[in-house]
Every structure is written in C-alpha cells, then in structure tokens.
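All protein chains but one are shown at their positions in the complex.
Chain naming follows the written order as A and B, and within any one chain the residues start at number 1.
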C-alpha cells in the first residue's frame, strides 16, 4: 500500500462513491463472516440480511479459518471473547490476510479489561482494514499499543481524532470512530458524517452491527476489481474479491451514511426503541443507492 | 418401523392431518428442547412460544441428556458447534433415542467445514426422526455419508430429491428440504408444499426455527397414542410421548404449511424484514387449526 498514489476525495465524490457501493453490494451479496458476541449476533445478522448481504457466524475453532478464506469480508468483534473464541478469531484473521479478504476489528470495551485489551492490541497489529469503535475504544487501542496508556473517561469523538489518525497510519487502514458525528480516517483524509437517530443508542448491538456493515461494504467488489469464483460451505457460489487500497475508507463512510439515513427514516415511524429496531431493518432494506448520495452530511478535511 | 404397513397419504388427508396436529399441539404444549446456535436461539424460542409450544435451551453437558429424556421433542442444530456443544448434542441424542423422544437434526452449513460435517454424518447415523436443511445441506449430509462427496453449489430443491429420498430411507425418518417449494419425504411419499413469503429469507434464524417447529409437531401426541406423565426440571407436568412411525412426515408437512400460511399473512402487514419478523410471530400465534387445512398448496407424489 506504500506505493499507492494519494488522491484526496471530495465530499461530493465520496457521496457518489457511497451510492455506487450500495448498488454493487446489492448486486454481489457479499458473504460476511462474523465472529461476534452472543448479545448482538442475531441483530447483526438481521442488519446484514436487510441491507442485502449474506451473514454467516462460523465461530468454531478449525472452521473459522477456512470459512474466512472464502468469505467476502470478516468481522472480529471482541464483545464476549470467552472460551476458545480468541483462537477462532486469530484463525480467521490469518486466513483473511492470506486470502486478501478485508476484515474489520471492533474492540468492544477495551481499555482496562485484562483479556480483551491485549487481544485487541494483538489483533490491531495484524493490519485490519478497518477498526471501528467509540472514541474511548479507539483511544484505548491506540494508546495501549503505544505503551499501556489507560483510557480517557467519556472521550468525545473529536478527542479521538489524533488517536484515530495514528491508528489508521499504523494499520495502513481506516479508523472509524462512532458517535453523534462519526469520524472516519485513512490516516490522511478525515471524514465526518453527521445525522442519524439517537434511538440507535437504545438498540443493543447497533454499534456491533455497524462493524458488520463495514465488513460488507469492504467485501463488496469495487469497480474494475479482479474477482474469483468459489463455493461457500453451504454450496452457494460466491465471488472472492481482494481488498484494495482506498476502498476501506469508502466502505466505512458508506456504512456510516447508510446508518444515518436509515435510522432517521425509522425514527419517523417508530414509537420508541422497540418499534424503531424493526423499522430500522425495514428502512435498511428499502434504501436505494441514490439515498446515500447525501453530500451535505459528509465533511472532508484532507 | 419395518413392520409398518405403508399407506400413501393424499394431499387432502395430509391437509386435514396438519390441521388436527396444530389443534393437538396447542392442547399439549409440547416441551421442545433446543440445542441450537446462539444467533438463532432467541428467535427460535419466540417462534415456539408464538406457536403454542414450550421452548427450553438446556445445552450444558451433563444436563442436555437428562432434559432430553423428559422433553416432548428435541432439536439439534449445528450452526455454532463450539466448545463442548458436540458433547451435549450427543448426550441429548442418545437420551432422546432411549426415551423414544423424536428429534430433529439441522445440519447447518455442512459440506466442507471440518468440524460440523463429520459431526452431522455421525448424528445422522443415530436415526433422527427428521433431518431439515436447504438443498445443499441435505445433499451434503447424504453424500458425505456415502463417501465424502462434496456439496453441489447452489443446489435447487428439485436437485435434492434423490438425496432426500436416500437420506430418509437410510435414517428411517423424514428428510425435509427447505426452499421456494419445500420438499418433504419419508423415503416413499414425496410431498411438496408451496407458498410462503420471500421475506422469511431476510430474517435470521427463520430456517433454524423451522427445525424447532418440526420438533414441536413431532413431539405432539398423535391420536390414540399412549402417553406418560412426568415432571420437567422446572417442576411443570409434561406428557412424555413416544414417536410413532408415520407421524414424522405429518409433523414436517404441518411445519412447512404453518410457515407458509403465517408468513404470507405477515407479509401483508409488514413494511420490510424488521416488521415482518414481528408480524410473523403474531400470525403464528393467531393461526387456527383450520388455516392449515390448505390442500391446494400440498402436492403428493407417492
């Protein structure tokens, strides 16, 4: 990736790229392999299905690796890393890297917890294409890797800007900070996406599922990509696509815009967090690519 | 079962039997013991509760066996067979067989994955009453058992007919192939059930929960059956009923018709996959036995 020529993207170009990415996602039905926590796994699968992706949670040691090798994208979420889950995660990450499959790391609640924090640092060292978390988590992953600095309490998204830039540069990928305004950076451009309903914070797993959406967009073939055919374990034909430099930022931005637009629509119909969750899935399914070409909510600082 | 006299069922007789089965299910509240994956477990339990059955997920080694011995029906779903889950599954299957409790095997994503595929073949050898899966999974279970043949990619339901017949004959039970038209066979009759909403494919765990519904219907006392009383671990009186030859096919057909009717109704009210999932549960609860006496959607080839 060091030989990539850097071209800053305008908000307008990003908005168009988001719309095009959703169209390609729908056309390619990326197979998203999720190693995620048991609290969010059902909702995460439903978010992917609503959006037009194909979820699979193959989290058994000995299977996680082979499956990651045929998946379009992989999510590694550290919400409940009990038993031999860390072993399955390492297996999936190494297989994804060998196959060139993009993968997303979601370092849930890292900071002082003694199992997931070193695991997050270890996995962040294996060059995830995207690391997604709230501000405190992004700071914790970055700081812990730099020498064990503790988390900042109640960190804001803006306070995480420096950490996100450093993390993106270190991994050669994208850091995605979720908050009232999402911040997404590839270590050079800093993109902010505004909007979205507060009700998202009242639905468990909404943040976790956003990481899976990023894996879906990252695993969607870009224009002009070379792809290969393969068969999934359940016998359906899939396309295997190598991640490309630059695509991770578009994937992350498209995911944030997707969430913002669908959640705003869902909030108009919902009477509270329960009906909102159902409406949000409806509105993810109902999104048209043009709905993501929403330039005003994107701000780019190169 | 070799002494059973074979009487092909007409579509009309099957439709009436489905209606009667739902009436008996509601009256007996079968206790369905589910060893299933963590993605689908919540939705599976809600489907059973909506239908009128009583779900229990007792998946701990040392408990899965004793509990299977008092359950009305057992589901063994291979979606996430991590840790000591395979041990709990074997325990439950052996206890179910000892007690004469009907059990359903759902070989999720078997084919090339190296943990679940041999496990599925092993469990299929223990004479499940019903094996439920999509076409590729049914082909994989059958083929692998015959000598390791790989899965056919994107197999259609019709392409699985031969495998389903062979599997049903081998296990002395029913093979249930889910798809746009469901195919259900006891190795002699081939029953097709049409209809149902495509939105079912956008709800995670809908297929897994169908396996649990089959276990509920299989665990529902048939007319004239000898039953015994027992107490569940949580102290509620239950009826213990031995499976009978022939009942498994009716159970599988009744489950497919239940899904088809309830999903079509739900689709009329739903605005997308999120509200559909909620409406589907409503409509399962609202089904009347007569709603299943829907002869035109059943086609029998003896």
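Definition applied: a residue touches a chain if its C-beta (ideal position, glycine included) is under 8 Å from a C-beta of that chain, and two chains touch if they have at least 3 such contacts.
Bear in mind the structure is a predicted one, so any value in this text is a computation, not a measurement.
When the missing chain is restored to the complex, the residue among A:139, A:215 or A:254 that touches it is A:139.
The chain omitted from view is touched by exactly one of B:115, B:166 or B:277, namely B:277. Of A:116, A:129, A:265 or A:297, it is A:116 that touches the chain left out of the display. Where subunit A meets the missing chain, the touching residues are 37-40, 42-43, 79-83, 108-116, 134-137, 139-140, 151-155, 201-205, 270-275, 277-278. Residue-level contact of subunit B with the missing chain is found at 38, 41-42, 45-46, 49-50, 55-63, 66-67, 83-85, 88, 231-237, 269, 277-286.
The criterion applied here is as follows: only the chains that are shown with their structure count from here on.
Between subunit A and subunit B the centroid-to-centroid distance comes to 35 Å (mean Cα coordinates, whole Å).
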